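Of the protein chains in this complex, all but one are displayed in their positions.
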Amino acid sequence: MPDGLMMSRDEVSAFIDREFPQIHHDGRLYHIEEVGPLSARLRMDYHERHVRPGGTLSGPAMMTLADFALYVAILANIGPVALTVTTNLSFNFLRKPQAGRGLVAACRLLKLGRRLAVGEVTLRSEGASDIVCHATGTYSIPAA
Amino acid sequence: MPDGLMMSRDEVSAFIDREFPQIHHDGRLYHIEEVGPLSARLRMDYHERHVRPGGTLSGPAMMTLADFALYVAILANIGPVALTVTTNLSFNFLRKPQAGRGLVAACRLLKLGRRLAVGEVTLRSEGASDIVCHATGTYSIPAA
Amino acid sequence: MPDGLMMSRDEVSAFIDREFPQIHHDGRLYHIEEVGPLSARLRMDYHERHVRPGGTLSGPAMMTLADFALYVAILANIGPVALTVTTNLSFNFLRKPQAGRGLVAACRLLKLGRRLAVGEVTLRSEGASDIVCHATGTYSIPAA
Partner (left out) sequence: MPDGLMMSRDEVSAFIDREFPQIHHDGRLYHIEEVGPLSARLRMDYHERHVRPGGTLSGPAMMTLADFALYVAILANIGPVALTVTTNLSFNFLRKPQAGRGLVAACRLLKLGRRLAVGEVTLRSEGASDIVCHATGTYSIPAA
């Protein structure tokens, strides 16, 4: 486990499975690929349920992935605090995702304070370099 | 049909069913209750699929409803333009929704220009007065 | 003083003059017209310093006014807490302000919690009804 992390990738995955099983309602579409100091990388499989006309993943699918990526990065860096609450999310949708492909989310925490955590996420279609969506989010951390 | 509208509620609903059937993937959870000049009101049924620990509807469910409400308000006011694209969405999550209840979305368009539409949405739990989420969104309208 | 307020308009103005005299650096351009339960109304005079080509008030002038209006509404409703900190501000610029006119800001707090306050502001040119800018903001309230 990298220096400074409170939970490894496998520990975060197990915590999510126990506390948020709903995220897997349509099957295991969300995969935590890596957690690191102030960072996380996730992948979302392509799934017809989340598709829009033209075969590209929907805006809500991107928003769900970005929110989840921020939550995972915070968990890995502060430890198992189930009650962290999203207070603000802001999205810029830049391009259509590529048809028939999953999405990769790269998350970076910009601040990890005692009461608030703030981070950004860039989403790209698998195997592509263009950013399809940029998100920022703020999370309130409950008093210990 | 109120003055200035390009589509009635029933016309918008029929257009959505034809162009975005995916929105009904889990059954008919989203209901367009009313469209008006620069406005729309929608309802989302409570559904276990969109629930978080504690029995409240999830952040992604709220984001999906807000995005959909803005899209419906724009459609009703500019007519059937399938390719309107979300460019920006920003959410403030204010309180937990009430357990076991659906959500009501009240949408107001702040600007309906030739190229961009901007609006805000307030979400409340059914039968409650507190705002649980406030959203603003920008949509790019394709050249005619 | 309306029910539930912690400071009257004059008390807020005196507090601002003492704690944030910089706001008056260019003269008294910002006027607190009214404070109320979860609300405030401010006015900003037209001033050549804040003008852009075409004679309209600048984006930064609008952002300063919106941030100030939110701060005033929070102060009036929680009392003299100098250290309230802006954590997030989001702006949609909808139309150009009218040339040669001041701006009116109408602020409404959507949430006034123990740790966070969230509100929205609509800005209009004086004497006009169109919204030129819509803002939302989040403020962190220090532990008592």
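All chains are identified by letter, namely A, B and C, in their written order; residue positions are counted from 1 within each chain.
Rule of thumb we're sticking to: contacts are C-beta pairs under 8 Å (C-beta built on N, C-alpha and C of every residue); 3 or more make two chains touch, one makes a residue touch a chain.
The shown structure was predicted, so the numbers you read here are calculated from the model rather than taken from an experiment.
Participant: Among the chains present, which touch the one that was left out?
Facilitator: In the entire complex, chains touched by the missing one are A, B, C.
Participant: In the complete assembly, which of B:Ser39, B:Thr64, B:Ser90 or B:Thr122 touches the absent chain?
Facilitator: B:Ser90
Participant: Considering the whole complex, not just the chains shown, which residues of chain B touch the missing one?
Facilitator: Touching the chain left out of view, chain B contributes residues 87-88, 90, 115-116, 118, 138, 140.
Participant: On chain C, where is the contact patch with the chain that was removed from view?
Facilitator: The missing chain touches chain C at positions 19-20, 22, 25, 49-53, 58-60, 63-64, 67, 82, 85-93.
Participant: If you put the missing chain back, which residues of chain A would it touch?
Facilitator: Touch set of chain A with respect to the missing chain: 90, 92, 94-95, 110-111, 118, 120, 131, 134, 136, 138.
Keep this in mind: only the chains that are shown with their structure count from here on.
Participant: What angle, rounded to the nearest 5°, describes the rotation that places the Cα atoms of chain B on chain C?
Facilitator: Between chain B and chain C the superposing rotation measures out at 180 degrees.
Participant: What is the distance in Å between the mean C-alpha positions of chain A and chain C?
Facilitator: A distance of 34 Å separates the two centres.
Participant: Measuring from the mean C-alpha position of chain B to the mean C-alpha position of chain C, what distance in angstrom results?
Facilitator: One centre to the other, that is 29 Å.
Participant: Go ahead and note the Å separation of the Cα centroids belonging to chain A and chain B.
Facilitator: Result: the chain centres lie 23 Å from each other.
Participant: For chain A, which residues are shared contacts with two or more other chains?
Facilitator: 87-88, 90
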